[in-house]
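Only one protein chain is missing; all other protein chains are in place.
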Amino acid sequence: MPIQFDPDPVVTRLTERTTEFVREVVIPAERACGGSVHDAPEALRQSLHKGAREAGVFAPHVPERWGGHGLDLRGQAAVFEAAGYSLLGPLALNCAAPDEGNMHLLEKIATEQQKERYLRPLASGETRSCFAMTEPAPGAGADPRSLRTTATRVPGGWRIDGRKWFITGANGAGFTIVMARTSGSPGDIGGATMFLVDAGTPGMQVVRDIQTLDEGFFAGHGEIVFDGCVVGDDHVLGAVDQGFAGAQVRLGPARMTHCMRWLGAARRAQDTALERAGSRTAFGSVLGDLGMVQQMLADSEIDIEACRALVLRTAWELDTGSPAAAQLTSVSKTFVAEAVNRVVDRAVQICGALGISAADAPLARLLRDVRPFRIYDGPSETHRFAIARRALKPYRQSLQGATADS
Amino acid sequence: MPIQFDPDPVVTRLTERTTEFVREVVIPAERACGGSVHDAPEALRQSLHKGAREAGVFAPHVPERWGGHGLDLRGQAAVFEAAGYSLLGPLALNCAAPDEGNMHLLEKIATEQQKERYLRPLASGETRSCFAMTEPAPGAGADPRSLRTTATRVPGGWRIDGRKWFITGANGAGFTIVMARTSGSPGDIGGATMFLVDAGTPGMQVVRDIQTLDEGFFAGHGEIVFDGCVVGDDHVLGAVDQGFAGAQVRLGPARMTHCMRWLGAARRAQDTALERAGSRTAFGSVLGDLGMVQQMLADSEIDIEACRALVLRTAWELDTGSPAAAQLTSVSKTFVAEAVNRVVDRAVQICGALGISAADAPLARLLRDVRPFRIYDGPSETHRFAIARRALKPYRQSLQGATADS
Amino acid sequence: MPIQFDPDPVVTRLTERTTEFVREVVIPAERACGGSVHDAPEALRQSLHKGAREAGVFAPHVPERWGGHGLDLRGQAAVFEAAGYSLLGPLALNCAAPDEGNMHLLEKIATEQQKERYLRPLASGETRSCFAMTEPAPGAGADPRSLRTTATRVPGGWRIDGRKWFITGANGAGFTIVMARTSGSPGDIGGATMFLVDAGTPGMQVVRDIQTLDEGFFAGHGEIVFDGCVVGDDHVLGAVDQGFAGAQVRLGPARMTHCMRWLGAARRAQDTALERAGSRTAFGSVLGDLGMVQQMLADSEIDIEACRALVLRTAWELDTGSPAAAQLTSVSKTFVAEAVNRVVDRAVQICGALGISAADAPLARLLRDVRPFRIYDGPSETHRFAIARRALKPYRQSLQGATADS
Partner (left out) sequence: MPIQFDPDPVVTRLTERTTEFVREVVIPAERACGGSVHDAPEALRQSLHKGAREAGVFAPHVPERWGGHGLDLRGQAAVFEAAGYSLLGPLALNCAAPDEGNMHLLEKIATEQQKERYLRPLASGETRSCFAMTEPAPGAGADPRSLRTTATRVPGGWRIDGRKWFITGANGAGFTIVMARTSGSPGDIGGATMFLVDAGTPGMQVVRDIQTLDEGFFAGHGEIVFDGCVVGDDHVLGAVDQGFAGAQVRLGPARMTHCMRWLGAARRAQDTALERAGSRTAFGSVLGDLGMVQQMLADSEIDIEACRALVLRTAWELDTGSPAAAQLTSVSKTFVAEAVNRVVDRAVQICGALGISAADAPLARLLRDVRPFRIYDGPSETHRFAIARRALKPYRQSLQGATADS
């Protein structure tokens, strides 16, 4: 079987239906919330879910057993890009972060009981979730080893104490997956455990909705305080002290699905720029006739094609469980996050005043929403460190400190 | 007299006082409006003016005859950078755009009567103004020759008809300087005239407050409709049909003062990043010990120093009326606008989650506010075109179409 | 059949054998000519051919009928990269430019008689060839339409007059494929024809060996004068007046095989840098522990992976005759040419003094040899123009002048 790039016909049909659904249903719905997902009401979320079900595109990534289309990552690549063409698209298909990554994580490492209790309603869109990892300085940030939130043994369970912030979707989430230290000290490589904490559990409170540059995630980014929050042993997700390894199960694919969705946003920006360049006149020419505009348009096409090629390649490595997947995930996440920012920035430049208008075109919003992608799920610098370290391995064994993300 | 860079002691003292005033008075006032100048109330503007007067730093660029400190552009370079350290600083010193550029324009080409009526209250901060040039497509944008707003002769004056948008400070301005076509057709190089139109003149209406990515200008960016707006002959600013040449009087220095103010914003971003890098720990090191962070910090220092060197050089060319000033203004505007964006972007990256927080650090706001500077006052592409054209002149005479901005 | 990236086992084995052959035989042979292919003697070429045959890796791209392994472009991607690890590798495997592209061209559009006469000895390495397109200004360069060399009808054949330069491999070539204008005038899109001209034909003379920055091609780059050079009708390659279309048959794949070979050179440079970074100490650390070095290493890994992903994707489009192949070829050629230069430049920087030594490491040579790739086979600017034009097509029909390379 030679190398080949033709997607499965099932994927092709799902991609086409998604493209049509986004164009016909999702983009018109952007007006309801000024394009901001953060400000989208719950009713809109539900109505979009209904639309996606009717269009036959709901939950493309979810195994059929849990009500989805069961696409592997290669299949998701095309469909998620189509969904990402609108910031509301992934929300509509129930494949937005952080829920999509959490579904994957639960499917891979949760007990059957946990799957019934947490995965089933999450996959159907009945509830939402969040993943609570990042902490205020000097806690876990780019370096997860700095983890300070603790879970201490109490009879029949664990008591969680600590503070998490920039937790996407925290506000209103039905449950939280929280990473806490069950052994060792801040700076240690291991000793973390994941817990499933239901909304309303005493001792857990969302204390703030953090205002950020981006507004592309439903319910925004919250700050959560755990103060003597006690959960039972059946709330441990995966194995005790193996939380970082468990999070890797989530992170690799989650990084790639971010890439896929944001690639759709980049395509939207580029199409907006192309439309403008094909119609607007300046200096006696259509904009698209001017060499410097052509250069920006061409550079964005190059960026988009390179992103797509890297994403497919990496999806294949992940789907086949290749040992090269970790390196390629870092490579793709870094390249795509930066490329997407370049594409949107060029589109803004080409569109001029329209590009910075917050109401007359989607670009100003996209410019804000794509910027944090170079920071979350590992800043570019952390990934570059990991990429270099892996490349150097055959040439030298003992480079400076490892990260949890190997 | 050899080349030398020591500023006049008067400038040094004014810079020090401005730095202190910004630190003690202006930055604390940012909280009142979340750092957004767009949302700052008129009362804050007046209270900041009062503070600047008391600190002896009000109107540094205004000739003494009109109540200011009479600094030339070299002097303004240091003081405006100090003011720009807060987005509210230029507003406080009454040296923000567009008023500052309008004062310069009026001082240079207005009649004595016009100066008394328009310049005096503007220089004192009693009133505000705007400069109405940009039009919706296919009107005047990057290419001013596309001007479509018309002024037609009526007995004793002119009737203005047209639509302007992205007019900074329009909402609430005491008067508007509007560029209108008095001869020729869209696409012609000449034929434009500037008019002074008082607020409340029948036929002129601010119809919309345009929401934009940036929020760094008082009263934001408005859309103005002129529909049979009649003004008398004494409202012509400069000569009839010489409007583009007149605008150049304003634009050269205005571009440089933008550079100076935004350089202050870049310095603020870099200082925020340095503070973070000097205190936050990750991967077992202080951030500032990590090579990739050092690289970003160093690149920003390099950008800032190159900006300062170019700005001073260009200020000197403009102050001395050198024929090289036009080229150096384009060079500086292009370099500084892009460098300032790079500096802020790096600071965001270094500060991570904090960098994209809209409340906990000034960076997310700065990222939004500096982006449009690569577009207004001539997009980078228009300036590059002009720079190349001037450089090619000795090598070939008849390159493609000229612009008004030569 | 889903998307998949595993190469055929035949390709894998051929790639492994090529890697071993290059390491064991080719790289040691570099010493014989200081690594310069330009200065390699004919005897070295023949001895390398012999070695490649013995290793079972000769002519991987040539159809089996003509003595090769018959790989498609996807297969060539891996093998050519392995060959390109030494500048002498493609020469050894008889898959270097321009012969490799000429073989492809002859195989596609030559008559059976022409194939026997020209393709057979070329595929076996018995003879060499060149492709004479580029002319001194104001003739054909980045813009092929400027073609000035003419072929005029004479009884039973054509008389060729003109001057070609930068013709790789001209000196000593057994035959030349020359592009000449058979109708129309310089600037016209069509009217070109390709001719096969045997070495020694009266009226054709290689007048100069052009010294260039690069020395990576056997026999270098020559200047050829055609002065009343008469050839028979059976020397027309393809159809009269269809020369540009014929050249496209050659150019698409030829651009990609260049990418594959240069990717091997980039990998060589990066491995040299990794070896240095893993062993050399500075500032109390191994170089590879310094963040700025890690950043360069990581950026090069990212560049290499993005190149590989794009090359495979484009190879598949070309192999399957997809209409997207033209756009992806331009995208890949532009990206790879620039990425390869970046990778080599970073390796030089990491290796410091050693990086610029012409004798102690391969980097100084590579830096010179990769630079022209951003110019030949279409400068990056020409490709960007073509990429933008294709992307704009759905948005506007009549953009400025087309090129032959659509």
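Labels for the chains are A, B and C, by order of writing; each one numbers its residues from 1.
The rule we apply is simple: a contact is a pair of C-beta atoms (placed from the backbone, for glycine too) under 8 Å apart; a residue touches a chain by one contact, two chains touch by 3 or more.
Note that the coordinates shown come from a computational prediction; the quantities given were computed from them, not determined experimentally.
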item: Contact residue for the chain not shown (choose from C:293, C:307 or C:392); value: C:293
item: Contact residue for the chain not shown (choose from A:83, A:177, A:197 or A:290); value: A:290
item: From B:150, B:248 or B:294, residue that would touch the chain that is not displayed; value: B:294
item: Hidden-chain contact residue, picked from the options C:150, C:212, C:248 or C:322; value: C:212
item: Footprint left on chain B by the chain that the document does not show; value: 1-8, 72, 74-75, 270, 274-275, 277-279, 285-286, 288-289, 291, 293-295, 297-299, 301-302, 305-306, 308-310, 312-313, 316-317, 327-328, 331, 334-335, 381, 383-385, 387-389, 391-392, 394-396, 399-400
item: Chain C, residues in touch with the chain not shown (by the definition above); value: 134, 137-138, 141-143, 145-146, 165-166, 187, 210-214, 280-284, 290, 292-293, 348-349, 352-360, 364, 367-368, 371-372, 374-376, 379-381, 384-385, 401, 403
item: Where the missing chain touches chain A, by residue; value: 290-295
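As a convention for this text, only the chains that are shown with their structure count from here on.
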item: When chain A is superposed on chain C by its C-alpha atoms, the rotation angle in degrees, nearest 5; value: 180
item: Dominant chain pairing [most C-beta pairs in contact]; value: A-C
item: Residue-number overlap at the chain A/chain B interface, same or different (half cut); value: same
item: Whole-Å gap between the CA centroids of chain B and chain C; value: 51
item: Intercentroid distance (Cα basis), chain C paired with chain A, Å; value: 40
item: Inter-centroid spacing, chain B versus chain A (mean Cα positions, whole Å); value: 38
item: Residue numbers of chain C (touch at least two other chains); value: 291, 293-295
